[in-house]
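To keep things clear, I will list the structure first and then write my remarks on it.
Yeah, one chain of the complex is gone here, protein chain that is, but the others are all in their spots.
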Amino acid sequence: MEALIVENLSVAYDKKMVLENANVSVPTGHLSAIIGPNGAGKSTFLKAILNQLPNKIGKIEILGKAFSPKSLVVGYVPQRNAVDWDFPTTALDVVLMGRYGHRGLFKRPTKKDRAIAMQALTSVGMQDFTERSIGQLSGGQQQRVFLARALAQNAEVYFLDEPFAGVDAATEKTIIDILKNLKAQGKSIFVVHHDLQTVTEYFDYTILLNKTILAAGKTNEIFTKEKLQQTYGGKLLMMETLSGEI
Amino acid sequence: MLSGNLLWVLTGTMLLGIAAGITGTFSFLQKQSLVGDAAAHATLPGIALAFLLTGQKELPVLMIGAALTSALSIYCIQWIVTYSKLKADAAIGLVLAVFFGVGIVLLTIVNRSPLGNQSGLNDFIFGKAATMTKSDLTWLLMSAIIIIAVSLLMYKEWKLIIFDPVYAKGIGLPVGALKACLTALIVMTIVTGIQAVGVILISALLIIPAASAKLWTKRLNTMLLFSAITGGLAGVAGTFISSLRVGLSTGPIIVLCASSIFFVSYLFSPKSGQLSKYIRKNKFQQGEV
Partner (left out) sequence: MMIEFWVILTGVLVGITCGIAGVFLILRKMSMIADAISHTVLFGIVMAFIITQSLNGLWMLVGAAMAGILTAYLVQLLQSSGIQEDAAIGVTFTSLFALGVLLITLFAGNIHLDVEHVLMGEISFVPWDKWTFLSITMPKAVWMLLLVLVINVAFLFLFYKEMKLSTFDYVYATTIGLPVILLHYVFITTISLTTVAAFDSVGAILVVAMPIGPAATAYLISKSVKEMFLWSMCFGVASAILGYYVAKWLDTSIAGMMAAAVGVIFLVIFLIDKLQQHLNKRAVASRGSF
């Protein structure tokens, strides 16, 4: 079974083509990195998959079906800077939102939902912060709360938009351990990722993206200097000299 | 048919439209269009207060009062956004409503005072372009010309502080002072305009021409030109149409003329018009791009 199939996906924002003829097919049970330079269309790619863009053509399938929100198979973790951290709500409250889809209209979350939410918070190490306002959490803690929400939803395919941006090392470790654990349970995870140095360590599958899908496959086959050069162009050289190695 | 007085009023509303078109473009580009709306509503308490304190209904006195509370409202909005977690929209709405409420309170007090009944302050709510006196018009013309002249003088500097404030600071421009000057000029436009089109609709003259111009061009100087022409045209056409029938208020018709220009631009502008967008989208979905 394929976790994600994208065929001939093109997206235009008015006059500008952002993605052109992207094709990829990823089997289930992988922890995949979506990487590419700034402005390569990574966020657009994610938005297109989550059905947020009106002006797109092509076919997208998740677990063999067109994306249907009601099925709750997709768990989404937004970019941290896309969230209004002044919103008056607590950590537990946010995680409980992961259960809303399971309750349907007109019904309130049950005791069982609370238990699941607490369990999810515990698994990200945030059990002591349940009643804390989200605005008073650190960047890493905020990211963990959102990951816990996705866990509480108990989805099959997860999409995370730059979960490691602006978080501390301990959080990064916690998050990647949880993601690896999800993978071990047979779930599929897609992560928009920036840091090339950690790709081989974290991800077993890699999608290289720049205006279209340039390559996708097992990380050890795809993550080669040649293919990265093709994706990043001149920008890679600069990064190489900065980091010393890839 | 064109009586002497009408000709004066036409000139006045045209220059007002041009002035508002120019300053409106700058506030549009700073995404401050609705701040202008709040600042316009906030002139009301100033007008009433000026009358209550001085007992005069001379236009310059009222205009100074209007300018002070209007500027104060802009300051309050900035203050709330800086020092609280409220977002700009809530700050603008709150300040607008509270200032206007205080304005109505004071206006009611004015209307109950023996002198107040004839003060004509209520005219400021909807404007009275058609019945402006010679001296009202002289004030209007003078301030409109000053606004246009100052805008043209400061054009380069404002362009820089809007598009690249960091660079502007870098080359030693007094960014704060320039911004304050721009705000002052927007307040002046509002204060000049309220006697003609009223406190509720003056913001339309700041917003609509600029929004129309943006549909045609992305270059600042072309945008200013287009916005000024739209404003001027709306002023002239609106005043003229409303003079054709007794009882038509000028302000709303000027605004509707401006909206018509916006509507046409929205549909048919070659760059961002709906028609050309629709054609492009069709082409994209048939894979012709």
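Read from first to last, the chains carry the letters A and B; within each, the first residue is number 1.
Please note the rule applied: a contact is a pair of C-beta atoms (placed from the backbone, for glycine too) under 8 Å apart; a residue touches a chain by one contact, two chains touch by 3 or more.
No experiment lies behind these values; they were computed from the predicted model shown.
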Hidden partner chain, touching residue among B:Ile148, B:Ala211 or B:Ala237: B:Ala211
Sole residue of B:Gly4, B:Gly172 or B:Gly247 that reaches the chain not shown, by the stated touch rule: B:Gly247
Residue ranges of chain A at the interface with the undisplayed chain: 14, 47, 50-52, 68-72, 74-76, 78, 82-84, 87-90, 93-94, 97, 100-101, 103, 105-106, 108-109, 133, 149, 153
Chain B residues touching the omitted chain (full complex): 28, 31-34, 37, 41, 80, 83-87, 89-94, 96-109, 112, 122, 125-126, 200-201, 203-204, 206-208, 210-211, 214-215, 247-249, 251-253, 255-256, 259, 262, 266, 272, 274, 277
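Quick note on the criterion: only the chains that are shown with their structure count from here on.
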For chain A paired with chain B, centre-to-centre distance based on mean C-alpha positions, whole Å: 46
For the chain B and chain A complex, residues of the former touching the latter: 85, 277, 280-281, 284-285, 287, 289
Residues of chain A that touch chain B when the two form their complex: 10, 12, 14-15, 17, 55, 57, 86
